[in-house]
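For this depiction, one protein chain was excluded, whereas all remaining protein chains were kept in their positions.
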Amino acid sequence: MKTTGYALGDIASRFDLELRGDAQILIHGVATLANAGPGEIGFLSNPRYRSQLGETRATAVILRADDASAYANACLIAHDPYVGFARVGSLFERTPAPVVGVHASAVIAAGATIADSASIGPFCVVEADAHVGDGAIIGAHCIVGPRCRVGAQSRLIARVTLVQDVAIGRRVLVHPGAVIGADGFGLAFEKDHWIKVPQLGGVVIGDDCEIGANTTIDRGALGDTVLGDDVRLDNQIQIAHNVTIGSHTAMAGCSAVAGSTTIGQYCMIGGSAGILGHLTIADRVTVHAMSLVTHSIREPGEYTSGTPIQPNRQWRRNAARFKHLDAIARRVDAIEKEKK
Amino acid sequence: MKTTGYALGDIASRFDLELRGDAQILIHGVATLANAGPGEIGFLSNPRYRSQLGETRATAVILRADDASAYANACLIAHDPYVGFARVGSLFERTPAPVVGVHASAVIAAGATIADSASIGPFCVVEADAHVGDGAIIGAHCIVGPRCRVGAQSRLIARVTLVQDVAIGRRVLVHPGAVIGADGFGLAFEKDHWIKVPQLGGVVIGDDCEIGANTTIDRGALGDTVLGDDVRLDNQIQIAHNVTIGSHTAMAGCSAVAGSTTIGQYCMIGGSAGILGHLTIADRVTVHAMSLVTHSIREPGEYTSGTPIQPNRQWRRNAARFKHLDAIARRVDAIEKEKK
Partner (left out) sequence: MKTTGYALGDIASRFDLELRGDAQILIHGVATLANAGPGEIGFLSNPRYRSQLGETRATAVILRADDASAYANACLIAHDPYVGFARVGSLFERTPAPVVGVHASAVIAAGATIADSASIGPFCVVEADAHVGDGAIIGAHCIVGPRCRVGAQSRLIARVTLVQDVAIGRRVLVHPGAVIGADGFGLAFEKDHWIKVPQLGGVVIGDDCEIGANTTIDRGALGDTVLGDDVRLDNQIQIAHNVTIGSHTAMAGCSAVAGSTTIGQYCMIGGSAGILGHLTIADRVTVHAMSLVTHSIREPGEYTSGTPIQPNRQWRRNAARFKHLDAIARRVDAIEKEKK
């Protein structure tokens, strides 16, 4: 992660951090306190790592004012060092800047509109009535389907499929393999077989969202599937048709939401968690990993299902008893009753 | 969802529904009762929404004969209004009709055969001894691997990978990112390392199936992985090698079936549910969301595992007790024994 480097003083002023030490020091990269070497800047956010401050070989450290007093070398004082690190680290990203314009191999339908400042990579397909906004970057192998809109400064890294009727806001980042706007799973049972319920809606995604690799977001059956602003989805998440996710909600990998559920703002959904359909989840609800939400949640707070992991032999004995838990409880009832 | 519209009488006769009201009324789209506006047709299937009948602005409604008596405006009488809606809604799909023929950019191997009435989109690869049937639609970026067959009128929306030895029936719909026919996960442990067990079989998919986005169906190790007719798979489902799924079975998103398991007909597998390998599941079994099937199920019915979701503080106390549930049960045994 070496670059030509940035002067520590320039970093401080660019991100509005307080500098202690020599403004001329050159910083070539970022690293953890434990792994940082000369020319790199580390950060101390989690107090658990405070002891590493004495031993780090980092040339500078981003830390809280409290911790700075115990640190003799160059540092940048941040109210939240993790946020500070996120800002400073962005200087050292090595994702190549794409070439503006449409790659010669791309297939662009008549009627698609592409901003002059946008970039369309190799083997992209942009279909009829699609629109790619100012400064948007459509990486290699993306499909921008009929009537899809990609907002200004958004980036589809590569191999993203916008199937149809998908509207993506500004500064949205979508990772490879994501499929947005495929048909929802709508079936009607007629006598002895299924018939497909047509999926006629779209997907609307706000500004500043991030969509992980191989995540799927289906379009609505009637009306749209909707993500607010600043919604953050990790990899391999499944969002069914007509789900609504409030702004600033974050979902971890492999979680899934069934059809027509509404999730509030500032929720945190754990990895591999599931939320059944047609529910309402309040703002600021946290669902723990691999928990299954089977009813609406009206109060903010943390929610969990499942059982703790145990060595298999112990688990087997306990699990066998779970199968008769109601009977056990009735026996306790009976014992108590007998006493009275 | 506006089109030039269909006369209500024409809709009635096309789908064999009973018309009440003016046959000349033009219908431009479908919508829910709550959201419908002028020119749109709504439907009343779930009795829970019956109260919306009085307030809907829909121009017409699809409903049961029972409900029609309470409704003064134009309507179509259906035995099952949801099925009726599915049929009528299909008139308003806006997925563009693909161009018949092979896109200039597609790479077609010598020895592949493609029906004249089929459509092959941009950047498709059709490999040796593959066959694409009459009226089949292979969307952009699909791969039809060696010895794969796509039946008449089937559609691979876009970016579908048929790896090798995959036979797909007629009128099958496959959504983007699906990977069908990849190697199953076969390993043999030799002393201190794994060796790969060759996967030599294929995948056979019947007629009228639907396969969701980013779903994976592995080919058999020896013999084939088999889906019957009218099997409906949602997104991000994993079907391992040599699984057999009976006709008319539907599986919700993120569910998974391990190798060599046989699932019956008319089963319903909930979202994120799992079924271990080498099991047999009877016809008409319903497995609830996020349940894990660890043994064969011989009787139709509904099956569930897991625990209910609770506020985390309550859950923690209960979960801690689960770790000692066998001991608690033994204590109840002892109390009862002492009494006798």
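Chains: A and B, in written order; residue numbering restarts at 1 for each.
One rule holds in what follows: contacts are C-beta pairs under 8 Å (C-beta built on N, C-alpha and C of every residue); 3 or more make two chains touch, one makes a residue touch a chain.
These figures come from a predicted structure and were not determined experimentally.
*Asks:* Using the touch definition up top, pick the residue from A:A68, A:L156, A:L222 or A:A252 that touches the left-out chain.
*Replies:* The missing chain is touched by A:A252.
*Asks:* Among the options B:G84, B:G228, B:G264 or B:G306, which residue touches the chain absent from this view?
*Replies:* B:G306
*Asks:* Who touches the missing chain here, A:D129, A:E210 or A:D283?
*Replies:* A:E210
*Asks:* So one chain is hidden, and I want to know which residue out of A:K191, A:R298 or A:K323 touches that hidden chain in the complete assembly.
*Replies:* Considering the complete complex, A:K323 is the one touching the chain left out.
*Asks:* Can you list, in ascending order, the subunit A residues touching the missing chain?
*Replies:* 1, 29-32, 35, 80, 82-83, 85-87, 89-90, 92-96, 103, 105, 121-123, 140-141, 157-159, 173, 175-177, 208, 210, 212-214, 230, 232, 234-236, 248, 250, 252-254, 271-272, 289-290, 306-313, 315-316, 319-320, 322-326, 328-329, 332, 335-336, 339
*Asks:* Please output the residues of subunit B touching the missing chain, sorted low to high.
*Replies:* Residues in contact with the chain left out: 105, 107, 123, 125, 127-128, 141, 143, 145-147, 159, 161, 163-165, 177, 179, 182-183, 185-190, 192-198, 200, 214, 216, 218, 222-223, 236, 238, 240, 254, 256, 258, 272, 274, 276, 286-288, 290-295, 299, 301-308, 310, 314, 317-318, 320-322, 324-325, 328, 331-332, 335, 338.
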